[in-house]
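Other chains of the complex are left out, but the ones given are in their true place.
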Amino acid sequence: MARTNVHRLRVAFSDCDPAQIVFFANYFKWFDTSFAELMGACGVPSWRETAAHNGIIGAPLVDAQATFRNSATYGEDLEVESWVEHWGRKSFVVRHIVRRGETVLCMGREVRIFAVQDPDDPLRIKAVPIPEDIRALCS
Amino acid sequence: MARTNVHRLRVAFSDCDPAQIVFFANYFKWFDTSFAELMGACGVPSWRETAAHNGIIGAPLVDAQATFRNSATYGEDLEVESWVEHWGRKSFVVRHIVRRGETVLCMGREVRIFAVQDPDDPLRIKAVPIPEDIRALCS
């Protein structure tokens, strides 16, 4: 059973667009924040620490997707529930569900990798196999 | 052959995150802007005008997805090429490719509907069949 994190937020006026509803790209921003909180809740050290320990500088996205079912507006309190659904060899899948009370607003799916600096080109990154210790912490 | 639009932009410092690269959610924001420009380039009236003419108040998203291949940083000039790939009965699919010169950075896919106010509840919207005139303009 994967560990989950619930990120709570209140929709700000500036999160909304002229249609009076949350501008859809903000859901992807909140997915990212909820994923970061999930890592912290599982005990994964900050990327500043892993960079020094095993070279991992972050978990960048290679794919992101969201399905939008219901809209939300400013002043409403939302919850983003997040968990790692699947571990591959070099990538993993994170799922997100955004709710307002019982109502599901949005469901998201991210594919991420763990990245180190490319030894051949310090301006580029490359994926490394999923570290066993991080996987164990999140499971 | 679908009509295409190319939206040009220069990456701002504030578009980038502490990893020095464009924060991924900004690609979704640019998809939305490029879609709006595509509608304008095809001669589709503004939603302010369609609202008065046939009740259509916009083209909200029901699904959005992006694949990230290469990163970009501030000061770089990007192009977002956009077109309608498929027309369904009540939804349509928009595709986006973001390039820096010859390099593909990101490929996106959106599913959108045309929305009118729900006559039973003015705070809600509902999808209408794709208007033939809009479809003709974009094809």
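The chains carry the letters A and B, assigned in the order they are written, with residues numbered from 1 in each.
Here is the rule we use: contacts are C-beta pairs under 8 Å (C-beta built on N, C-alpha and C of every residue); 3 or more make two chains touch, one makes a residue touch a chain.
Given the structure is predicted, the values throughout are model-derived calculations rather than measurements.
Counting all copies of the one sequence in the full complex of this file gives 4, of which 2 are shown in place.
Quick note on the criterion: only the chains that are shown with their structure count from here on.
The distance from the centre of subunit A to the centre of subunit B, with each centre set as the mean of the Cα atoms, comes to 23 Å. Across the complex, subunit B is touched by residues 19, 23-26, 28-29, 32, 57-58, 60-68, 71 of subunit A.
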